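Every protein chain but one is kept in place in this view of the complex.
For subunit A:
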Amino acid sequence: MSRSQARVVVTGLGATTPVGGDVASTWESLLAGRSGVRKLTQEWVADMPVQIGAPAAVDPSEVLPRVEARRLDRAAQFAIICARQAWADAGYSGKTSEAGLDPERVGVVCASGIGGLTTLLSNYDQLRDSGPRRVSPLAIPMLMPNSPAANVSIELQARAGAHTPVSACSSGAEAIANGLDMIRAGRADVVVAGGAEAVIHPLPIAAFANMMALSKRDDDPAVVSRPFDKNRDGFVLGEGGALMVLESAEHAEARGARVYAELSGAGMSADAHHIAQPEPTGAGVIAAIRKALADGELTPDEIGHVNCHATSTPVGDVAESVALNAVFGDRTPSIPVTAPKSMIGHLLGGAGAVESLATVLTLHHGLVPPTANVDDVDDDINLDIVRSTPRKLDDGPLAALNDSFGFGGHNVVLAFRRA
């Protein structure tokens, strides 16, 4: 793919995660190695094979007015909260036209892994228990997977397009890649991109547990998610999301915007191997990394950090290490990597967005957050894992990757460059 003229930069960040209700608190927790994984307290938990999760640190009901919240699935609530934060952080206030923007030049790409599942299931409960008349007229607008993107576009009056990529656990990163494409293709100057997910509910917990995807450890919740560690046995289900304001560099420069980092490229591939298992040689991941480097006009030597997908599953973490070693060769052990899922769990469609946000902040602040719970590195993992305390990165030019992979064999790698 030839690279168009438009450079794309990140000018605003918004997040609500298991370790913080906003970007500052999330970042502070990641640097401190603080876990958001806890014992779930809902009544239904007692019968579940897995009783821990990573719920949002700040419940959306504490942030959104009641009437607004009741018309939105929890995932869309997260998306609206993130959008408002990111928009303000980028220096915009009010809707597009009030912020001096042409609404036709502002887009939204907000991913979902599963959509409004809890709305779907609670309405099914109504149907079964009370009959069809009691199914909410808001059920469809709340449960459709594009609801977060649509609500953000309505909120901001963003009319260049509102899109929802769905690729399981790589959805959030794919949204950011799609935002990059929108700006490069000249369809928008500004795109609010990311993802949100909210499916802490007995059905997905039972289903993921039956896939053998979730950790079944029942010790201290904070130590259960342990990417790269010998004793890892699966991921922890989290919820929340992140959105970032992407902008053409020209547009950002013209208004004197603060730039966190450049989004320099994206690479995507499909394993075409198995609906849930990663391809063991890492061929698909390797292809995605190489495409991201080429798209961002980067050489492997320029990459100084990788924010890993690393979900804490036995097979997935090894496949990622294999792929990184294939691309970076002898340099691999000198590239500091981190795995935020050790603290925030797995946000599914929100994961790639939150972890891209962490990658951007890592470049911006020159600090790699540690990976929690890596007590004994798996012999098959050959990476420089930042542990215990944050690692300072050298000043000067620097680029970093964010890896995101999804059930179905979706691989998305984003390349960011220090601004």
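Throughout what follows, a contact is a pair of C-beta atoms (placed from the backbone, for glycine too) under 8 Å apart; a residue touches a chain by one contact, two chains touch by 3 or more; residues count from 1.
We adopt the following convention: contacts and distances are computed from a predicted model.
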item	value
Protein name as given in UniProt for the chain not displayed, "FAD-binding protein", "ABC transporter permease subunit", "Acyl carrier protein" or "2-oxoisovalerate dehydrogenase subunit beta"	"Acyl carrier protein"
Touching the absent chain when the full complex is considered, from A:K39, A:R134 or A:K216	A:R134
Among A:A46, A:V67 or A:I275, residue touching the chain not depicted	A:V67
For subunit A, residues in touch with the removed chain	65-67, 70, 133-134, 136-138, 141
